[in-house]
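Every protein chain of the complex appears in place save one, which is left out.
So that you can tell them apart, the chains are marked A, B, C and D in the order they are listed, and the count of residues begins at 1 in each.
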Amino acid sequence: MKESVVSAKKPIKTVIGPIHPALKEPIKFIFEIDGEKVIKVDLAPGHNHRGLEWMATRRNAVQTLYVSERICGICSISHSIAYCRAIEQAADIEVPVRADYLRTIFAEMERIHSHLLWAGVAALELGFDTLFYKAWEVREDLMDLLEYLTGNRVNYGVLQIGGVRRDITPDQHARINKSLLNYTILFDELYDMFLEDTVLRMRCRDTGVLTPEDALKLCTVGPVIRASGIATDVRQDFPYCAYGDLDIKAITPEALAGEVHGDVFDRIIVRLLEVKQSIEIIQQSMKKMPIGPLTNFPKLMVLLNHIKQAEGEGIGRHEAPRGEVFHYIRLAANQESPLVWKVKASTYSNAMSWVKMLEGEQIADIPIIVASVDPCISCTDRVAMVDKGRTSIFTQDDLRRLSRKKTERIRQGLK
Amino acid sequence: MFRLPMVPRVLKQLFNKPATNPFPARHLPKSITRFLEKVAAGKAELVLPLEVPEGFRGKIGYNPEGCTACSLCARVCPANAIEVNREEKTVTVYAGHCIQCGQCTEVCPKNNLFMTKEFLTATTDRYSEEMVLT
Amino acid sequence: MSISKALNKSLWVYHVNTGSCNGCDIEIVAAITPRYDPERFGIKLVGTPRHADVILVTGPVTNKMKDKLLRVYHQTPDPKLVMVIGACGVSGGPFYESYTLSGPVDDVVPVDVYVPGCPPRPESIIFGVVTALKKLEEIQKK
Amino acid sequence: MTEIFLKLIIGVVSMTALGIVGGFIIQGVDRKLAALMQARIGPLLRQPWWDFLKLMRKENVVPEHAVPWVYNAAPIMAFASVITIFLYLPFAGFNPLMEGYGDLILIMYLLAMPALAMVFGGFASGSPYATIGAQREMVTMIGYELPLGAIVISFAWKMAQSGLAHPFSLKTIAANPIWNLVGPFGIIGFILLLLAMIVVTPAELSKGPFDAPEAKSELAEGLLVEYSGRNLAMFYLALGAKMIAMLGLTVALFFPYTISQYFQVDTTVKIVIEVLFYIIKIFLVMFVSVTLMRVSMARFRITQIVEIYWKLGGTMTFLGLFLIMLDGKL
Partner (left out) sequence: MNDNILTPEQVVEQFQQCLGDGLQASRIVKRSEGLKSAESIQIWLTIDKTKIKIAVQQLCDIQYPHLSVISGCDMGEGIELLYHFFIYYGVARGEYSVTIRTTLPKTDLIIDTITDLIPGALTSEREKQEFFGLQVLNIPDSRRMFLPDDFPEGVYPWRKDETGIKEEMVKKLHEVGKAEGAQRRAKNK
């Protein structure tokens, strides 16, 4: 009886987010729903704006480097690589070759951990806790390795403008090689668990399809566009760091299945194959890495003065785990902070493709489709700033006072 | 064909050792306060968290001796966690503000700032004695 | 049996992201994986504030999320605890000045336990829960 | 008449206690086993008890848009109907308390009651998530009632065909283990029915992979999204007790065997052995049909759930019924 009311002509509006268990980050979707089917999707981002680009114009380049690392905790290396490359181009700073290789190694490790993280979260969205635990067990091992090499599990802080801060010493090689070997084995197991599971395939095949034409038109990047069959990858097309030496090939689902659906399952395939590729890249770079200095600016204050004097503009790109990140920086002479810093994160480009993927799908598929893009809202939302009108500030203060009072009361009650 | 590769794996795991590191105790002790007291007295054993590697960036440490308040650290600090006291020739480091990038420890000419391996820093007052280093 | 004694044994956690960089959120998720497994303490991540006893807040509280955080705080039935995870929720961290932020968290809702770190390790988060339990026990004793 | 009332009062009291305690134990075991399978240490066995205690002491919030009396009555209704099932279920070789007053059909209806109560509660809470969850619960019910009904009919048909009186009575079924009545075709048929029963169980109990109505990552706990405190605790109780009821039904239908007759001991020991044996049976069935299912599979979409029950479940049960009938003709 109730059902017929709902599936009558007028679709109901449902808001998902900004706080929702499926979304680890705040973003709001407004859905128009008919029964279980999604009719219309609207996106309201902006809950995560911290105004980073504006902050950068009040700080010096080194301070901003660490802010760039914290644009997103998962792509922490990606954004700082792009930021460093942009500022290096703008201030004409040379990077030693060894530093380029080290950046490559750290970036690829981050890709492995990010893809495994994504695989786990995707399993969680599908209600498959065991697979989530399994994927994160493998990832946890990698986090140990990253902590061993960089000193932190998430925000590595290894990059510096003009080079890197930490070296990989020869006695660390053994540990890395051992772990990499371990991953190849574990990877095969994960591969089996993800791609051979019938239930998983039932859920992901032909769900959230994005055609190559739409993918191009909506400017999507990274695994999303590759899963739609377009072999574009910044590492391959526009080589930087050490990628020019390593012959990278963009991965499309054709490599495995011989056909492209552009659905969620294809995105799983692309990401899993990229994990394998990253392991190979790290192994190659470890072999090819030359001996040399880590940075041409060992004194930080010299670097800061150099940037202060410099004038120019630069763009930095990096193929982050979720796709291309793009930084544009313009420096003005005799000014510590950059004139402008523009950040484009991968999800910023991919956000529009959600609308196309979600329309006509079921409610149950919303989380996995949203997750299939591997959204990183903190990346996307880093820009804008929010301010409340005066009147509402008062009411909020009232609210806060009330809530404080209530807590006090409870604490009294507890005693 | 209907395939569930997870089934044999979970059945096997049922008889394997769990991957959990039981920090700080296997299950919740009856009273945390008493448990911690017992640990301090050496009567109970605290399961330690996994070892942190060499070069881990934990809570920041500060040694005021010989500090010249040159303010290099405050200039590079991305979190504004360092305040320079020019008259006393010291700095005040707010560990709650610190984002553990370790940049200040690298620029400090006298190595007065350093990263410790401590990371169990949860507190009920973010401006308590332990959280503000002078 | 007093109310909070039962609370100690079964803390259900609800996670709110108020504009953090994801680092802490990922570490919170990492903290529920087998290596750390807080379910052995009866801690479990729930999907709605109505079921929660502890609210984990990450991030420096953007203006847009401020109302939502307050709403979650009010939706959570009493008694409840608030834990802040990460430097930016504790004090703003690298986002120490901005006009899009209205944090830190204790300027918006009362906070019981702070877990600093950028991000804190999962063990550190578990230790944060232990600190919260200690605080609860102290309140119960009084 | 007084005897029945006396029986009823004692029965209700003891069965309520049994349902509560058993529900806690079985949920604890389920959680512990799932944790072990996922390479975790997992909670203590008494964790559900702590959860319940805590929930009972928490604030009970009635949301603004809710219909208070339906909202508050739903959990009680769910729990009460589960307890009623116990009165008609045979336990550990004992006959059902209310034998002669209700049969398999009644149990089928009673099993639907907690789910219906949750649906009412979901609609009454006025949250869109709960509304979607309630719709899904109803769709799921429509889905699994078909194979469940087919199973019940198969049993009754076989009983009637074997010339037994009261073919729908659980007492009859429990007294005459079904495997003894049929030939090889029938055994294959009943194995199919058992498989169907195993697939129906998780949906009946709102456990994964058929937990679409409560999907945490989709609907923020779905039906229960607005429930808190005492009401939520009642639902947990009801779900725990329902788990026992459902597993008890499976055991009563498919494995009604007793073993005490093989031991030369006195009656009290026999009862203990019987109860232990029954518990083992229940846990085994639970392990296969609840724990293993939920840790080793991803959640199905709601349309897939219906498809599975109607196509796969329907085919399986009707094939089973056909084989049983074929067996009777040979």
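What we mean here is this: a contact is a pair of C-beta atoms (placed from the backbone, for glycine too) under 8 Å apart; a residue touches a chain by one contact, two chains touch by 3 or more.
All of these numbers come straight from a predicted model, not from anything done at the bench.
Undergrad: Please work out which displayed chains the absent chain touches and list them by label.
TA: A, B, C
Undergrad: Among the options B:16, B:85 or B:128, which residue touches the chain absent from this view?
TA: B:128
Undergrad: Which residue, A:34, A:192 or A:245, contacts the hidden chain when the whole complex is considered?
TA: Missing-chain contact among the listed residues: A:245.
Undergrad: Among C:15, C:35, C:51 or C:64, choose the residue that contacts the chain missing from this document, as touch is defined above.
TA: Touching the chain that is not displayed is residue C:64.
Undergrad: Can you list where subunit C touches the absent chain?
TA: Missing-chain contacts on subunit C: residues 60, 63-64, 91-92, 95-99, 101-104, 106-107.
Undergrad: Given the full complex, what residues of subunit B touch the hidden partner chain?
TA: 79-81, 94, 97, 125-129, 132
Undergrad: If the hidden chain were put back, which residues of subunit A would touch it?
TA: Residue positions of subunit A that touch the missing chain: 45-46, 49, 51, 53-54, 89, 95, 97, 100, 216-221, 230-232, 234, 236-245, 247-250, 288, 290, 315, 317, 324, 326, 328, 330, 339-340, 342, 344, 348-349, 351-352, 381, 383-389, 392.
As a convention for this text, only the chains that are shown with their structure count from here on.
Undergrad: For subunit C and subunit D, what's the span in angstrom between their mean Cα positions?
TA: Centres of subunit C and subunit D (C-alpha means) sit 36 Å apart.
Undergrad: If you average the Cα atoms of subunit A and of subunit C to get two centres, how far apart are those centres in Å?
TA: 24
Undergrad: Please list all residues of subunit C that touch 2 or more other chains.
TA: In subunit C, 3, 9, 34-35, 37, 40, 42, 47-48, 78-79, 88, 93-94, 97, 118, 121 touch at least two other chains.
Undergrad: Among the residues of subunit D, pick out those that touch two or more other chains and give their numbers.
TA: 35, 37-42, 44, 216-217, 220-221, 295-297 - these are the residues of subunit D that touch more than one other chain.
Undergrad: In the complex formed with subunit B, which residues of subunit A make contact?
TA: 59-60, 62-67, 69-70, 130-131, 134, 137, 144, 147-148, 151-152, 155, 157, 165-166, 192-193, 196-199, 300-301, 304
Undergrad: Which stretch or stretches of subunit B touch subunit A in the complex?
TA: Residues of subunit B touching subunit A: 1-6, 9-10, 19, 50, 52-53, 55-57, 72, 75-79, 99-103, 106-107, 115.
Undergrad: In the complex of these two chains, what residues of subunit A are touching subunit C?
TA: Those residues of subunit A that touch subunit C are 18-19, 21, 24-26, 46-52, 54-55, 58, 63, 66-67, 70-74, 76, 117, 121, 132-133, 136-137, 140, 143, 152-155, 376, 378, 381, 384-388, 396, 399-400, 403-404, 406-407, 410-411, 413-415.
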